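A single protein chain has been omitted from the complex, and every remaining protein chain is retained in its original position.
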Amino acid sequence: MFETINFLFPNDLHIHWSLMIVMYPYITGLVAGAFIVSSLYHVFGKIEFRPIGRFSLLTSLAFLLTATLPLLNHLGHPERAMNIMITPHFSSAMAGFGILYTFYLIVLTLEVWLVFRKDIVDYARASTGLRRTMYKILALGVYDTSPEALEKDHKVVKVLAAIGIPAACMLHGYVGFLFGGIKANPWWSTPLMPVIFLFSAVVSGIAALVIFYQIAMRWRGEAISADCIRGLARWLWLFLIMTVTLELLEIITLAYEQAEEWEVIAPLLTHQLSFSFISLQMIIGALIPMILLMITVLMDSFMKDKLRNMLTFIASSLLLIQVFAMRWNVVIGGQIFSKSFRGFRDYTPHFLEKEGVLAAILLGLLPCVLLIVLSRVLPPFRSQKEPIG
Amino acid sequence: MKHTKHYWRAGFLLVGGLIGFIFVRHFLVPTSFGQFGFYRGTNLAEQQAKSVVHGGKESCSTCHEDVAKNHAAGSHAVVQCENCHAALSKHINKDGEFVELMPIDRSPQLCLRCHRSLPSRPTGFPQIETKEHLGLDEPELQAGACLACHNSHRPSLEKKKVKYENNG
Partner (left out) sequence: MKIMDNVSRREFLKDGCKLASACMILNVLPIKIPNAFASDEASATQAGLEAKDGYNWGNHYYAYLIDTRKCIGCGMCVQACSRENNVPDGFFRTWVERYEISERGEVFVDSPHGGINGFEATNPGFNATKAFFVPKMCNHCEHTPCIQVCPVGASYATKEGMVLVDSERCVGCGYCVQACPYGSRFINPITHTADKCTWCYHRITKGLKPACVQACPTGARKFGDLKDEHDEVRKILASERIGILQAEKLTKPKCYYIGLDKEVR
């Protein structure tokens, strides 16, 4: 009846939060997810994750170090970014970012440092020249690797990891809160938002680790630990179930309440976001991996390692897409409809613009490159015992 | 406290970083920040200092007394001169010096912007359908089409007549 109306507030013709703001929660999500896996080993003593205990920490660090870049690229005045630390206005959810981010960065760096400290000292002792200087600086000039010192390190790592879990949850739950706390936007404004963000972050983090771990092992020509993949698949399945349940709950609530905002959200989901929401986020990204993971977990005893690896790999790749689609649907979906509730605009990022597709791809690859570099400096896989130099 | 040397070093780095940040921050906070609230106080003065662009119809009357008088007497007295021409600052600068001529828009679109008959206009407002008024559709009207009969500054034809009668 109303199809003739497509009225947007004149200022709503522009999408202010672009692809970069999709990238940002995506990357921080990977940080939080990878960290939680490392904590499963370091705090909760899940021995099966021992092969990736250190690798997941490095993954987390690599993504954390690049997490701010999409934001900086998006800001109108990146050179003023430090204002958020200089004059943080704490009534704003965003003002906490600087502090949360720094705190988490410190915790994570300390943890990585302590976990790798023995290796660092060993490399420093074994190498010469510039390399030696680098490791010496990394060791802060202290070569104490006595069993007592290592024992102490081990305990402190546990404490740091325990602090890190709430910090990671805060950092990512906070990203969800940024959206969930906007009462002007019915598609964002729900207390479920931080929780959904957190769970899907864990999903993406575990999925990324499954992929990175398998690739790394292939690359190094080593065997993939079956226990590790089995464990990852089980946790991935659990978190996927929770994520999808929450995501559906949110929409079902909106639909059931039939509140004013459903008038705009229903067409949003079925028309504007039909591909990225229904096809990608719900079917390809959630239903199929859920079935795949269910098979891997329930029929584990009938399964050869190779098949299990393949199934988890496929499921994880789809899940990475799912989480990206979910971020897209939240960030872009929330801006596609006008606050007039009477109209929609569309958004297709260009390839070469400042906040375009190329920039997003580069920002996605950068942490991976950084991870490779970090793994060179601090080799995370224990089997590699040959001295470097 | 054996075997804690590396903790002390890391601790020093962190504390040093924190002190460094506090020190640098001290210089980066604008001096007037927080003067009146959580914002830069001098911004108020900056906001006020922006120059005024529109002068209002009173500002024209000093130089265009005759037009202003004519205008003030008719039904267009409520219509600002700058609505139909342009902002004062384009014409006369801050120091009262002449900058450039005011644009004059003789197109019927100017008049129709306010007088085109639309259902959403208040019914009491004088509005015309050009087809009825002049027998022509809007796109067919030439520049100056309305000015042939109406004076833009004092458009009401009856009042003009009254005035002429009084004079005569």
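To keep things simple, chains are lettered A and B as they appear, and every chain counts its residues starting from 1.
Everything that follows uses one rule, which is that a contact is a pair of C-beta atoms (placed from the backbone, for glycine too) under 8 Å apart; a residue touches a chain by one contact, two chains touch by 3 or more.
Just so it is clear, the structure is predicted and the values come from calculations on it, not from any experiment.
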| item | value |
| --- | --- |
| Per the touch definition above, residue among B:T4, B:N70, B:S117 or B:N151 touching the missing chain | B:S117 |
| Touching the absent chain when the full complex is considered, from A:V43, A:A95 or A:M134 | A:A95 |
| Footprint left on chain B by the chain that the document does not show | 30, 33-41, 43-56, 58-59, 62-63, 78-80, 82-83, 86-88, 92, 94-98, 112-114, 116-122, 125 |
| Contact footprint on chain A, counting only the chain that is left out | 1-2, 4-5, 7, 9-14, 16-17, 71, 74-78, 80-81, 83-84, 86-89, 91-95, 97, 178, 181-185, 334-335, 338-342 |
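Going forward, only the chains that are shown with their structure count from here on.
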| item | value |
| --- | --- |
| Residues on chain B engaged by chain A in the complex (per definition of touch) | 2-7, 9-10, 13-14, 21, 25, 28-29, 33, 38 |
| Sites on chain A touched by chain B in the complex | 82, 85-87, 89, 106, 110, 113, 117, 139-142, 144, 146, 148-149, 152, 156 |
